[in-house]
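Read through the structure below, which is laid out as structure tokens, and then see the notes.
Left out: one protein chain. Kept in place: all the others.
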Amino acid sequence: MTNTKHNLTSCLLRLVVAGGGVLLFSSQAAFASEASGVTNAAAPGGLLEAALFYFVALVAVVSSLGVCFSKDIVRMAVWLFGALGSVAVMYFLLAANFLGAIQLIVYAGGTLILLVFGVMLTSKSPWVKFECPKIEMLFAGIICAALLGCLCIVLTDATWAGTMQVVPGASVEAIGKILITKYLVPFEVAGVLLMIVMVGAAHLARQDD
Amino acid sequence: MRILLWKLWMGYRIFGPIIELLMAMFRPFAVAMYRMGGPIVAQMAGMILISAVVAVCVGVWAHAMLFGFVDESILATAASAGVELTGAFSYVSPATWGLTPSQIAVQLQQVGGVAANMSGVAQYLLWPVQFGIVRDLVGLGALMGLFNIIPVYTIWWERKVAGRIQSRLGPMRVGGWHGWSQSPADGIKLLLKEDLIPDGADAPLFRLAPYFNIIPSALAFVALPFGATYVFRELDVALIFILGVLGVEVLGVMLAGWASNNKWSVYGAMREACQMVSYEIPLGMALLLPVVTTGTLNLTKIVDAQSGGWFHWLVFSSPFAFIGFIAFFVASLASCKRAPFDLPEAESELVAGFLTEYSGIRWSFFFFAEYAAMFVVCGLAAILFLGGWHSPLPASWGAALGDAWYARGVKGLLFSGPVWFVAKCVFLLYVQIWIRWTLPRIRIDQVLYACVQVLLPLTMLMLLGTTVWVWASTSECETWAMVTAITRYVLGGIGLMFAFAFPAIAAYGFYHRRAMVGNLVQDAMPGS
Amino acid sequence: MTPEEVCQILKSEFGEAIEDALLEGAHPCAKVAAHRWGEVATFLRDDSRLRFNLLRSITAIDMLADDKLACVYDVMHIPTDAPAELVTTTIIFAVRIEVDRNAPSIPSVASLWPAADWHEREAFDMMGIDFPGHPDLRRILCCDDWVGYPLRKDYDFPLEYHGIPATTEFELTNPRH
Partner (left out) sequence: MADTVFEASPDTMIDYDSSQQGDLRTEEMLINMGPQHPSTHGVLRVVLRTDGEMVLEAIPHIGYLHRCAEKIGEAVQPYQYVPYTDRMDYLAGMNNNQAFSLAIERLCGIEVPPRGETIRVAFAELNRIASHLVSLGTYGLDMGAFTPFLYCFREREMILDLFEAACGARLTYSYITPGGVHDDLPASWVERCLEFLDYFETKISDYNNLLSFNHIFVKRTSRVGVISIDDAIGYGLTGPCLRGSGIRWDLRKTAPYDGYENYDFDIPIAKPGGTDEIPEGVIVGDCWSRYWVRVLEMTESVKIIRQALGRLPNGDFIAPKMKNIKLPEDEVYVEVENPRGQLGFLVAGDKSAIPSRVKARGPSFCNLCITEKACKNVMLADVPAIIGSIDVVMGEVDR
């Protein structure tokens, strides 16, 4: 361990990033609960489900910390899989089956694979250390601090009233309807963004020809 | 920690000899059982096979009767108490429905006959079945059993089929009849092999990777229905759930390749990632065809939509679905890394790809996962396009048989039951094996070309076409109804031709098996 | 074209460089001075009358009695003007170069015939002949740290290599050793 201090800062930075990630997921969860028609009416939770939830939450937290504190990019990816997968399980617990499955496909099966793939393609040695210049760290720190602030605001402002009731079976159609009515513009914007990304990637890939 | 280990060690010192004595006693017993069982299996193989199938059917049927009866009891009791139950018996159901043995006894009395006479014992036997956890344990047992048996016997079958394709016999020795215990024997050998972790490998990841591979493929069985009620968890999004967990399997392969600290392994991993990420898109597109046609992601409902017999299977519903099925099958080959898409483990290029450094049980985990995934994609193909657990006869014909216990059995065998689902899966597995032992492997650029330039536009087009087709079918136009009907019967006729051609060709090959190889082979080659 | 005619052409072209024409015997060849071999080889390959485009083999021979090493180059002409036509005759020729056994050096022809690359490496490996001008002259069959040139007649077989003991059974059969 040659540069412990440096590692500490970068770890803190990653902690903040992970906080941002949790924010993202919680926003997704909010969307999910709306989409799956979960109301705040009282409903039996079940001891088993509660235990499972706490276990999954623990896994999510531990793996997020693992993402922050591991030094090797591929191990980070594995920890990240733990975080993403446990969020998927949470979706299933919330009866947001569609979101859970999509979480698995898009994040665990897609993004993460691409991440590891990129590391493999570009790395010089099998074990790559994650390191970046200080100026980048500064910017990233500012952004992450802002995100953390947002997270805190959400945490304090949210109404955590009551338990939730599950309405199974409605989620897919509900999501479909919401996506092409209420959230049509963001949906289309995301589509256009992805299109731009694809064109850009194709452009980058063809440049050396 | 050290004290714990010491305690464990002392425990072993005390109980170890006893355990070893028990094992020593068990060992000759097991050997004797095997020696006795082997010849019996060898002599009565056909009968044992048939009786095993019958026993499985009877077991499944009894299990369904049992669960169904308890469900009915719960509903009836609830109805008599004036409570309406909805959402029924899924995993969000409460831990208990509060059924007492006496209530069950009342229900049993109503059934009458043998059930009424047995009600004194049966009420207590049936009582635990109402608990979700008990059902889950039973289901999990069945699931793990399936997950173990399917890959083991798929491997055996692949070796047999490969042998026949290559004019040899395949496994013949172990266990007697056609090497029936070859795969279990291999499994035991693999268990006993050294679990080797190369120097310089990332040991934790190296150990972890096989689980990333095998757990998702086991998870896929959770949502894969074998019959109308034979599913561990009937998810409303079963289709994308299975797609999602199979997608996670890639991560195991990539970690295996990465953690091995071997360049060939890394190549295997990179190819796997490349291939999977690209082929998931056409695979998903092709999966959407039945979804668009039936309007649901629930596999059970998709199958229910095809209960009208041969010509109502989704593969014959439109020309787009017909081509989409072929595209799906090709993409599923790629997603299972089966030949000709077996690039991640291409033995002539990458030694063994991501498997290069693996040995023993970890190695076999990958194979378990691969063969289980093969079965899952074949099952998906059967469910989505080939009518799932329905036989070619319309299920409505079976409805006339009534609901008696024997009628249920006949319906399960003739009209719709897990037997049909397994049969279809086995046929598709056979096609996969057949393709593997016939075709050369394609190159990575050709793999990607086939995906991006051929399959992706094709499946997109098919999806578009299906959408238009479905939209047109909603209209009341009579001409269009005629067009769909004619299409259905024409495509169904083509399918029927294939369905008859396969056994016909197989029968021809069987009866001319000596002539096809040539006289010289018969005289000159051993084993002929 | 017979080897005699080829020798004639070579003699008229290079004169002194063609030291001898060994036309008797089963393997007719011309003896060429080592220092002019580069030119002769170029001529053999490029001259419109000869066009020996295929270098078949390079054989290094140890002439211990004369204290010389010989290199025999076997060349052949394959007509390429009409490749699909069946030819029923061959034009073959051989060149023999003899060099001092203590400082053997022959100009490399690897740039003329790429085939010579490995053949010359083999001759270097087995006989220790140096080929100045060769792009990558290193041992080919033996390991890079091998000592000595195994095909020389006075080669002593090592009885140990990196701690691995070796036997010399052939001492029993070969009267020369």
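Order of writing sets the chain letters: A, B and C. Residues in each chain are counted from 1.
Just so it is clear, contacts are C-beta pairs under 8 Å (C-beta built on N, C-alpha and C of every residue); 3 or more make two chains touch, one makes a residue touch a chain.
All figures in this text were calculated on a predicted structure; none of them were measured in a lab.
S.K.: Which listed residue, B:Gly11, B:Pro28 or B:Gly200, touches the chain dropped from view?
M.R.: Touches the omitted chain: B:Gly200.
S.K.: Give the residue, chosen from C:Leu86, C:Ala103, C:Val147 or C:Ile164, that touches the chain omitted from the document.
M.R.: For the chain that is not drawn, the touching residue is C:Leu86.
S.K.: Which residue among B:Gln166, B:Gln453 or B:Ser475 touches the omitted chain?
M.R.: B:Gln166
S.K.: What chain C residues would touch the chain not displayed?
M.R.: Here the touching residues of chain C are 25-27, 53-57, 59, 61-62, 72, 74, 78, 80, 83-90, 92, 94, 113-115, 117-119, 126, 139-143, 150-151, 153, 170, 173-174, 176.
S.K.: List the residues of chain B that touch the chain left out of this view.
M.R.: 162, 165-168, 200, 202-204, 263-264, 267, 270-271, 339-340, 342-343, 346-349, 351, 437-446, 518-521, 524-525
Heads up, the rule we're going with is that only the chains that are shown with their structure count from here on.
S.K.: Determine the set of chains touching chain A that also touch chain B.
M.R.: A chain counts here if it touches both chain A and chain B, and no chain qualifies.
S.K.: How many angstrom between the C-alpha centroids of chain B and chain A?
M.R.: 31
S.K.: How many Å are there between the centre of chain B and the centre of chain C, using C-alpha atoms for each centre?
M.R.: Roughly 66 Å separates the two chain centres.
S.K.: Give every residue of chain B touching chain A within the complex, in rising order.
M.R.: Of all residues in chain B, those touching chain A are 87, 90, 92, 94-95, 133, 202, 204-205, 208, 212, 235-237, 240-241, 243-248, 250-251, 254-255, 257-259, 261, 266, 269-270, 273-274, 276-277, 280, 297.
S.K.: Where on chain A does chain B make contact in their complex?
M.R.: Those in contact with chain B are residues 44, 46-48, 72, 74-75, 78, 81, 85, 88, 95, 97-98, 100-105, 108-110, 112-114, 116-117, 120-121, 126-127, 166, 168-169, 171-172.
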